[in-house]
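Moving on to chain A:
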Amino acid sequence: MKKKLILGSILSAAMLVTSACGGGGSDEITIGAQTYTDPKIIAHMVEALVEEQTDHEVKIIKDISASPQIISAMEQGEIQIATLYSGEVYNNHFGKDEVEFTTDPQKTLEQAQKLFNEKYDFTWFDSLGFQNKYTIAIKRDFAEKNNITKMSDLAPFADQLRLGTDSTWLERPNDGYRAFSKHYGFEFKDPKGMEVQLMYTGVENNELDVVTAYSVDPQIIQLDLKMLEDDKAFFPPFSASLVARNDMLEEYPDVKKIIESLTDTIDEETMTKLIYEVDINKRDEKEVALEYLKEQGLLK
Partner candidate 1 sequence: MIRLEGVQKVYEDGFKALKNINIEFKRGEISVLIGPSGCGKTTTMKLLNRLIEHTEGKVLIDGKDISTIDPIDLRRSIGYVIQHIGLFPHMSIKENVAAVPKLLKWDTERIEKRVTELLNMVGLDPDTYKDRRPSELSGGQQQRVGVIRALAAEPSIILMDEPFSALDPISREQLQDELVRLQKEIQKTIIFVTHDMDEAIKIADQIILMKDGEVVQQGTPVQILQNPANEFVEEFIGKERLQKYRSMPTVEEFMEKRSAIVSPDMPLPKAMKQMEEHHLDTMIVVDGYRQVKGQLSIFQMFNNNDANKLVVDVMKPVKYRVQTGTPLEDALTLMSQHDVHALPVIDKKLGCLGLITKNRMIEGMARIYSMPRKEGA
Partner candidate 2 sequence: MEWITDYFQFLAERYPDILKYTVEHLLMSIGSVVLGIVIAIPLGIYLSKTEKKLVNSFAFTIVNVFQTIPTIALLAIMIPFLGIGLKPAMTALFLYSLLPLLRNTYTGIKSVDPKIIEAARGMGYNSLQQLFRVELPLAFPYIISGIRVTTVYIISWTTLAAVIGAGGLGGLILSGLGFNSKPLIFTGTIMAIVIAVLADHLIGRVEKRLSYK
C-alpha cells in the first residue's frame, strides 16, 4: 500500500516535470488552420517537411473559425505557426492611425510584416506565392450574354442580382459590402451572408446570381463561374504567408529555414488545383499535400 503511494507520487511528479517542459517550448510545434482548405494543405506541407528534416513533433489544429481567433491563439502560445493573408492587417487589429488602407499588394504585405512583428512579436514571412482574396464571380453564361468582364460592368444589372457572401464581408468596414457599393456605385438585390460553401450551393440551386468568391476557390472552376476583374481596384490584396511566433523561430532555426523554403513556391493556379483535389474530389488534405511535395522533389 505504502509502496504504491510512493510510486504514484513519483510518477505524478515526473509527469508534472515533463508537462512543464512541454509548456515552456518542448519539441512539439502546433500549427493552426482556419476552416477553409488552403491553410490546411499548407499546414500539412509544413508538418511533413518539419517531421522529415527535424526531430520535432508537429500537431495541427484545424477548423479554427476565423483569422482573429488564430491570431489570439498564437498570441497565447497555443499555436506557433499559421497561414495568414496580408489583408488581415486591416482587420481591426491596429488603430486607424497605425495602419493605412491600400490595395497595393506590396505595401499591404510590408505593413503586415512590420505591425505584427511590433505588436504581436510574430514573423510574417514573404508570400507563399498565391493570393486568396475576395473577388466577385457570376455565372459564365450570364456574363457572356451581357458582355460582363469587369466589376463595373455589373452596374446596370446589380439591382436584379441576388448576392451571396460570407457574413463577414457584409460588415467589413474598409473592404466590405458597404464600402464596395460606395466604391462601385451600385447595390445588389438582397445581399445575404452565409457559410462560404453554401454560396456555391445557392448558385447551383439558382437561388443566387453573384457571389464573393475567394480567388482560389475550386468551385469557380467546377461551377464554371466567371471571376470579374476588379477594375476600380477595390479589394485589398490577400497574399498568403506563413506566420510564426518569434520565440519559437529563435529556438528552432531549422523550422525557420523550412518555412522560408516554401516562400514564393505555390502560385494561385497550383493552389486552386490542390484545393480542387480536396474539396471537389474529396481527397485527404494530407495526401494531397504530400503528393505535391513529392512531385516538387521537396520530399522523398
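Here is how the candidates were picked: all candidates are chains of the complex that A comes from, given by their letters.
Simple rule for what comes next: a contact is a pair of C-beta atoms (placed from the backbone, for glycine too) under 8 Å apart; a residue touches a chain by one contact, two chains touch by 3 or more; residues count from 1.
Predicted model only: the values in this text are computed from it and were never measured.
Any copy counted, the candidate of 1 or 2 that touches chain A in this complex is 2. Interface of chain A with candidate 2 (complex): residues 65-69, 71, 91-93, 164, 166-173, 176, 192-195, 198, 201-202, 205, 207-208.
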